[in-house]
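In this view, the complex is presented without one of its protein chains, the others remaining in place.
Labels run A and B following the written order; every chain starts at residue 1.
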Amino acid sequence: MELHARKRIDIVLEAPVLKRLTDLLDRLDVTGYTVLPVLGGKGHHGVWSREGLPSSAGAMVSVTVITAEENLDAVLEPVFTLVKRHIGIVTVSDVTVLRSDRF
Amino acid sequence: MELHARKRIDIVLEAPVLKRLTDLLDRLDVTGYTVLPVLGGKGHHGVWSREGLPSSAGAMVSVTVITAEENLDAVLEPVFTLVKRHIGIVTVSDVTVLRSDRF
Partner (left out) sequence: MELHARKRIDIVLEAPVLKRLTDLLDRLDVTGYTVLPVLGGKGHHGVWSREGLPSSAGAMVSVTVITAEENLDAVLEPVFTLVKRHIGIVTVSDVTVLRSDRF
C-alpha cells in the first residue's frame, strides 16, 4: 500500500494544561491529535508518580499529533513555548500514513 | 545487543470495533498486539472528546501491532479495509526488536 511520510509529535504534559494545548493545536494547521492517559513517570522535575497512582504532582497525559514535515516547525515552536513552562516532554519521530489527504 | 528491523502499525479506532479488529489480527499472520486506552482526540470526523472524558461519540482505543516488513501489506490491507469504514487513524513506523523469533 502507498504510505506517505509525516512527522509524529508526542507531547507528555500535565493534564491541567491539556485544554490550552488542544486550543493551541486547533489554531494551528493540525488536522488531528490523540490523547492517552499516563499513569506516572519520572523526568527532569522528579518522579510524579511511582506506583501507577496519581500523585499530588497531578495527572499527566500524552498527546500525539501527526503533521506534514513542512508544517513541523510551525507546530513545534508554539507547542514547545507552552510545554517548556510546565512539566512536559516533547519528542518527534518519523511515521507514515495511509491517507495523505487526512494529515 | 542485536536488534531486528520490524514495522510498527498503530491503529486508533472506536472501541466497539476492537473485537472485530482483534479477530481480524488473529486470522492474519500477527503474533501479537497491545491495546491502550485513549482519552480523547480530534480527527477528520471532528472532536470525539474534549476534556478527557468519553463523549457520546464513544471511547477510542489504540492498538499497536509489530510485524515483519514482508507481512506489512498482508496485515495493512485488511486492517485498513476495516478501519476506513469507522472513525480511525492508521500509522506505520520503523521499529527494532530484540527477539526476532517473537515477531
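The criterion applied here is as follows: contacts are C-beta pairs under 8 Å (C-beta built on N, C-alpha and C of every residue); 3 or more make two chains touch, one makes a residue touch a chain.
For clarity, every value in this text was computed on a predicted model and none was experimentally measured.
Contact with the omitted chain, checked across A:21, A:63, A:76 or A:97, is made by A:76.
In the full complex, the hidden chain is touched by chain B at residues 1, 3, 6, 8, 15, 18-19, 22, 25-26, 31-37, 61, 66, 93-98, 102.
Touch with the hidden chain on the side of chain A covers residues 12, 36-44, 49-52, 60, 62, 73, 76-77, 80, 89-94.
One rule holds for everything that comes next: only the chains that are shown with their structure count from here on.
Our note on geometry: chain A versus chain B, Cα centroid distance of 18 Å, whole angstroms.
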